[in-house]
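First comes the structure, then the notes that go with it.
For this view, one protein chain was removed and the others were kept in their places.
Letters A, B and C mark the chains as written, and numbering starts fresh at 1 in each.
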Amino acid sequence: MELYLYIALFAPLVGSLYAALFGGSPKSQHVGIVASGLLFTSFVSSALLLSYVLGGHTVHVEMMTWIATGDLYIPFGFVVDQVSVVMMMVVTIVSTVVHIYSIGYMDHDKGFNRFFSWLSAFVFSMMVLVMSDNFAGLFIGWEGVGLCSWGLIGFWYHKESATWAANEAFIMNRIADLGMLIGIFLLYWNTGSLQYDVVFAEIGNLPLVVTTWIGIFLFIGAMGKSAQFPLHTWLADAMEGPTPVSALIHAATMVTAGVYLVVRANPIYDLIPNVGIFIASLGAFVALFAASMALVNRDMKRIIAYSTLSQLGYMFVAAGLGAYWVALFHLMAHAFFKALLFLGAGNVMHAMHDELDPFKMGGLRKVMKGTFIMMTLASVALAGIYPFAGFFSKDLILEVGFVEHHYVIYTVLLLTAGLTAFYSFRLVALIFHGEERYKLFGIHPHEAYKFMLVAMSPLLVLAIIAGSFKMTYYQLVTSLLPSTQYHVHGEMTYWIMTIGTQLFVIAAIVFAYKKYSNWNSVPDGSSKLENSFGYKLLWNQYYIPKFYDEVFSKPYLELSKIAWKQIDLKIVDATVDGIANIIYKTGENTRDIQNGNLSTMLRWMVIGLVVLITLAVAFTVGYNAVGA
Amino acid sequence: MEITLSHYLVLSTILFAIGLVGVMRRKNLLMLFFATEILLNATNIAFAAISHYIGDLSGQMFAFFIIAIAASEVAIGLGLLIVWYKRTGKIDLDQMNSMRG
Amino acid sequence: MFEAIAFYLFAALTIVMFTITVMTSQALYAITAMAAGMIFISAFFFILGADFLGAIQIIVYTGAVMALYAFGMMFFDTTRDVVEKRTNPQIVFVLGVLAAVMVVAIFVAPIVSNNIQALYPIQEGVGNSQAVGMVLFTKYLVPFELAAVMLLVSMIGGIILAGKKMDKSLTLMAEEDISTMDDGFEPQAGGH
Partner (left out) sequence: MIDHILTLLIFFPALAAMLGFVVTKDSMRAYGIAVAFIEFVLSLWLWYAYDPMISGMQFMESMPLIPQFGINYLLGVDGISLFIIILSTFFTLIGIASLTETRRIKDLIITLLFLEMTMVGVFAALDAIVFYVFWELSLVPMLYIIGAWGGPLRIYASIKFFLYTFTGSLVMLVGMLFMAYFYYQATGQWSFSILEWYRLILPENFQLWLFVAFFLGFAIKVPMFPFHTWLPYAHGQAPTIGSVILAAILLKMGTYAFVRFSLPLFPDASVFFMFPIAIIAIIMIIYTAMVAYAQEDIKQVVAYSSVSHMGVIILGTFALNVEGVSGSVFLMLAHGVVSGALFLLVGVIYDRRHTKLMSEFGGLASVMPRYATIFGIMMMASVGLPLTINFVGEFLSLLGFYKQSHMLTLTAGVAIIVGAIYMLAAYKKMFFGTVMNEKNKNLKDLNRTEYLGLIPLVIVAIWLGVYPKPVLEPINNSVESVIQLMHDKAQSQEAKARIPDLSGKNEIIPMQEAH
């Protein structure tokens, strides 16, 4: 099984290096095919590992030493257990699909080879992240996905907005990574190791306050990667990257790494329920907060990105409340339908020549039947309608909130579920229904390549049926995660809740359809709604990006300039030069003594004589005085 | 009213001061030499006086050697002075600034 | 009493003479005053019982040194006033006095603290010249010889320096220049 592990892990790396070999040369189809093939290999290996793990075994290998000094010992160790294998499956499935899809999507791009190099490198990093058996290895993957995300967001490097977004994403993540790093330091100095098994065995013996700090710092790391408030702004901006990237990185895998971390570190978070409550509250807040921004946005990809953010909030609610397996389940289900949604959006973008405003589309269902069906179904899944995947995972989270008696969280999540349904179908309605507004802009949309649609189909299937794996999944992961079942007490309450939720969501969908399916004009910012305070607030993302720009970015640049021009040059360096100048000027001024005039020299001689003799006398007197 | 060592030393001091003033005041090289002679003589008095009051001949010896030095100094100094005068036609200190730094 | 009178008299005379030497603008006055001052100083030596030193003082200073100066002055214009630029006379005086006081302080210090011992005590019943001779040719023989050599060297040095052609380097000159220079030299600012 170790062989499969290594294949699953390194096949993407090989693909990446292969693509990198051709990085500088113009597009070559084989690069995409080879990379996708290797990804598929990785997927097959993961599937084999899954079947092995289903048999109740786990694989744990230690490839080689990485860092060993003092008491610190960090190996390159990999573990395939019930949790990581789920993640591996998610990552490999989605990335295989995205790779194949990208062959079509990036067809006309100059950087075709480079794209595959980055994309495969990302998968490799992600695999390292999920398979590592220690926190340092996790951190390698953690930073690795950050790097690849940087490269892929800024893939079209000639675009200012893309490179800006790339840097923003990287730096925001770095801020969070510092928290994570500190968490790792704390773990090491308190448990003496970074191996999961050792740490989790030791963690119970630590003082609660230390555990709390560890939990907080690790969660700060998770907040960055999973774009939780207040580090959320990068995710929406990251949509500058090519759409497959958004599907893979900013929906299905990387952003869920934070959830994975919390799930993985569940023995720590089990000990600190207070931090858990905080995580859950933040998650609920982000769920609502992001959904609200999605309501008014007019950028197709950003809407989906906010929805991702919102769903991540759901996952954190589950993880924070201790329902780790639920969080992981939602992570999985979400990965499938959200990736599908993004890829569909990619098709639309291609058709619309990179137009992103859904108000400029409309009626596309006639030309893009396949995409229309897929996106609709994905939206249904996202909204959580029975029997789609979203229903099983999302409703479960609502139940968790209810059962754990966090009714506020429950209410917020319920409300968010409605909003989710609304904005998802607002999008679908605007894109696929109504009048063909795109004609105003002289666009001739066309359906994507067939094979792209075929490539997307596994995701579609999974988005529909993933819910049915619930019990198998439950049995699998609960051998590692706490196996709490969340059942609402009382049959009646359960049914009322479930059906009520469904009705609420369906109502939201119907409302969205009613409002937008017959839309016939492109808003120009003059309507009453668009000028209302609430709309503006949401439109400007609560002014948070502006706030960051004004409060952090600009002052930092200003401060840096001051540090350089005022402090470094005018104070520090000027002091040094000042000292040198004093010495130089002293010499310059005292050289008049050496004016060559013997008479003056004689005078100086006499002065020197007087001084010396005075000193001699003074010291003699002083010495005698002391001696006496 | 006995003359003590202090009297001599005070006298020596006065003469030395005169000499020093001369050294500093004079710009004419020849006059400067005169002033140095005064300095030497001032110390000579002190040496002789101390020698007398201590009852030791060493002081006189020193004075003796000082006289010898003074004599050779004059010989060499005057020689140099004459050479300088021949070259420049001046023996003014203020104009000897070839050692300007 | 006699000693005191002599001391004060000669002290006053010496100071006056030397002051004239330092202050006058007439070179002739200066040299004359100094010669007189030297002789008066020798008087102190006699008073102090250092007869030999007194004699030397008169011979060497007034005889040799003054004569040298006098000869030296023949090169220069002695009738003219010595024009000198005066700068900061106060400083000059203050410094002079300070230095002198300090020198005295150094001289006085060991005497005051009485920790000086006579290395070559003056013996009773032996004349000064004899005593000086004894010390000079025993303990101070080497310095004495050195002083003699020094005087010799300075004499030679003086002669050569004052010699006529010292302003030209014979080693660096061409043959014909040397042969033609004998009658060519006159001081540029000849005063006589």
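Basically, a residue touches a chain if its C-beta (ideal position, glycine included) is under 8 Å from a C-beta of that chain, and two chains touch if they have at least 3 such contacts.
If you're wondering where the values come from, they're calculated on a predicted model, not measured in any experiment.
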Neighbouring shown chains of the undisplayed chain, as defined at the top: A
Option from A:Val14, A:Leu48, A:Met89 or A:Ile182 whose C-beta touches the chain left out: A:Ile182
Residue among A:Met1, A:Val44 or A:Met63 that touches the chain left out of view: A:Met63
Contact partner of the left-out chain, one of A:Ala8, A:Leu39, A:Ile140 or A:Ile397: A:Ile140
Absent chain, residues of subunit A that touch it: 23-24, 62-73, 75-76, 136, 139-140, 143-144, 147, 150, 154, 157-158, 160, 163-164, 166-167, 170-171, 174-175, 177-178, 181-182, 184-186, 188-189, 556-557, 559-561, 563-565, 567-568, 572-573, 575-576, 580
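To be clear about the criterion, only the chains that are shown with their structure count from here on.
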Overall pattern in which the protein chains touch one another (line/ring/star/complete/other): complete
Top chain pair, ranked by how many C-beta pairs fall in contact: B-C
Separation of subunit B from subunit C, taking each centre as the mean of its C-alpha atoms, in whole Å: 6
Computed distance of Cα centres, subunit B from subunit A, in Å: 94
Whole-Å separation of chain centres (CA-atom averages), subunit A against subunit C: 99
Sequence positions of subunit C contacting 2 or more other chains: 91-92, 95-96, 99, 103
Multi-chain contact residues (two or more partners), subunit B: 20, 23-24, 26-27, 94
Of subunit B, residues touching subunit C in the complex: 1-3, 5-28, 30-31, 33-35, 37-38, 41-46, 48-58, 60-61, 63-65, 67-76, 78-83, 85-92, 94
Residues of subunit C touching subunit B in the complex: 1, 3-4, 7, 11, 14-15, 18-19, 21-22, 27, 30-31, 34, 37-38, 41, 44-45, 48-50, 52-53, 56-57, 60-61, 64-65, 68-69, 71-73, 75-76, 82, 84-86, 89, 91-93, 95-97, 99-101, 103-104, 107-108, 111, 116, 118-122, 131-132, 135-136, 140, 143, 147, 150-151, 153-155, 157-162, 166-167, 187-189
Subunit B partner contacts - residues on subunit A that touch it in the complex: 591, 593-599, 602-603, 606
